[in-house]
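A single protein chain has been omitted; all remaining protein chains appear in their positions.
Take a look at chain A:
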Amino acid sequence: MVQYNFKKITVVPTGKDFIDIILSRTQRQTPTVVHKGYAISRIRQFYMRKVKYTQQNYHDKLSTIIEEFPRLDDIHPFYGDLLHVLYNKDHYKLALGQINTARNLIGKIAKDYVKLLKYGDSLYRCKSLKVAALGRMCTVIKRVGPSLAYLEQIRQHMARLPSIDPNTRTILICGYPNVGKSSFINKITRADVDVQPYAFTTKSLFVGHTDYKYLRYQVIDTPGILDRPFEDRNIIEMCSITALAHLRAAVLFFLDISGSCGYSIAQQAALFHSIKSLFMNKPLIIVCNKTDLQALEGISEDDKKLVMEMKAEAMKTLIGQGGEPTNDERVLLTMSTLTEEGVIAVKNAACERLLDQRVELKMKSKKLNDCLNRFHVAMPKPRDQKERPPCIPEAVLEAKAKKAEQAAEKQKKLEKDLEDENGGAGVYSASLRKHYILANDEWKEDIMPEILDGHNVYDFVDPDILQRLEELEREEGMRQEQEADDDFEMDGAELTPEEQEALAEIRKKKRLLIQQHRMKKSTAESRPTVPRKFDKDKKYTSERMGRQLSTLGLDPTLAINRARSKSRGRKRERSVDRGDQNGTDDMDVDGNQPNKKLRLRSRSQSRSRSKSRPPYEVVPGEGLKDSAQKKKAVKLAEKSHKKRNKDARKGEADRIDASSIQIGFILHKLYTESCELSYPLLEVALKALKGLYGYRGESYCGLI
């Protein structure tokens, strides 16, 4: 309810902010796009929507403000008066009234402009109307700006007012400034009110809560009141007056006996009498504070008289409540907040008095009678005057006693204690084997190996292992004898050394064949299938045939002769033969190899691997990183010339080299430059060329 909680009021924006908020919202939440090509009704509708939307928003927001701010007449008079004291009722009402008018004005503006918009005939006109409407609405708000600011200030202040419940049990503390009211409230509640030596430290009401007999009491600390005529009081004092006037509370009037507040007892008494009208129907207690400085008995006679007068007044209120015979303690109390003596007594007395009063009132009211009918406390009537205490049988008592004895006796030494003795957790490790139950106690600390020779010992453990082992060994012994008996091997016919040699030779040949076949197979893809006339390796010579036949033991001469007679006799072959007969050739690299077969093989294109090196080993200086790279490089190279080889095409190796060109050109030059050069000489030169470069030389001759 607004009554207690002013914190829920929404923030009131300033005029400018208000305008910004509303206009930006209009811009965001309404369609923004309109073209002059649209139907006029659509354009009108578009702008009317904007005007109405703005008006609606203004209306809503202003209404919330008006509704949320409390109406001073509708709330509890305490709050009403408090707000009046703080903010001036008239100003407050005016501000709210202005907001209200603004709201109405905006409504009117919107209505008028919407009416005009209905007859707008072009986009431009509609737009201007809308601009005008919004502009006027915003001007209204601008004018109302100061009120908005004022309301915002009020809201902020109201939010910080103490939440005082006017209907619950309240204790009010009043008196001159500096008498010790705030110290008192600090003592009895958890409130933390400022306590300072100067007057008017407390400038507004403070609330604390305290408990008494399971009930919660509000304790309200007021600013000090001075003895002045009513009209001259300032706002701060008026707060306390308001509180006094409207709250049904127990009043504690504080009196500083020592006079250290700066005011004499006479002045304080004067104040008391001037505001005693406010104490009507309220339980009043006069509290004499600061007794540590000055005891109540020690004050002067005049002062004592004044105090007694005050007490008399207070007692009047007591009597007015249907009082009991006067008890000094219930009306006049002494205490010292510094030494804390008597503080609790004061609180208790105040709470008691208040409670009595409220109960009495409640009893008198009609509501309570309905409640009273509903509950009834039943007490069993005593049958007779016999005492009946609780009964415990003897045996149980004895057993309990014994148990207690035993528990005290049996101080078992725990493992934990042992550990602590021997150096703590890290140093001492408990011996887990202490309590093992073994056949022989000496075995407790035995270490048994878990692993032996690659076996788990635990897998072998068996009480009758020895027996089984014996059986096994017996068995083994018998078997070994058997073995010795039939342990001979038939030795078949062995081969003679000659036969062995022959076999070795056979196997060598077979291996060679297989190897060659494999090589052929692997290079099949990149090797050209050329006719035999281009036999580079010279595999099909008659010489070779002769040799092979002679190794088999046959006489090759007949076969060679026949082959030679059948052959067409090529120049090249013969020339090579001639070279062979001389023993060495200029072209021969390894001249010291008399065996043609070996020489050719070394020049052959087949994979001439070095026998000592593995295939893809990288030789330093080759320019390759590792064998993988080499492998890759070799593969790439092979791939690149595979197809060409297969087609027996000219490749990179069949390049025309510069020297051959040069000779040709030189000759050509010779021929052209000197026609005197004899033709036969040229012919000889050409023949030499042919001889040197084979059929390629022919083509150069062709050039010339």
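By our rule, a contact is a pair of C-beta atoms (placed from the backbone, for glycine too) under 8 Å apart; a residue touches a chain by one contact, two chains touch by 3 or more; residues count from 1.
Here, contacts and distances are computed from a predicted model.
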{"item": "Protein name as given in UniProt for the chain not displayed, \"AP complex subunit beta\", \"Brix domain-containing protein\", \"Ribosome biogenesis protein RLP24\" or \"Cell cycle control protein\"", "value": "\"Ribosome biogenesis protein RLP24\""}
{"item": "Identified contact with the non-displayed chain, of A:H455, A:R564 or A:K669", "value": "A:H455"}
{"item": "Hidden partner chain, touching residue among A:L94, A:M363, A:L495 or A:I666", "value": "A:L495"}
{"item": "Which residue of A:V359, A:I506, A:L558 or A:A637 touches the chain not shown here", "value": "A:I506"}
{"item": "Hidden partner chain, residues of chain A it touches", "value": "436-440, 443, 446, 448-463, 465-466, 468-469, 472-473, 475-476, 479, 483, 489-496, 498-499, 501-503, 505-507, 509-510, 549-554"}
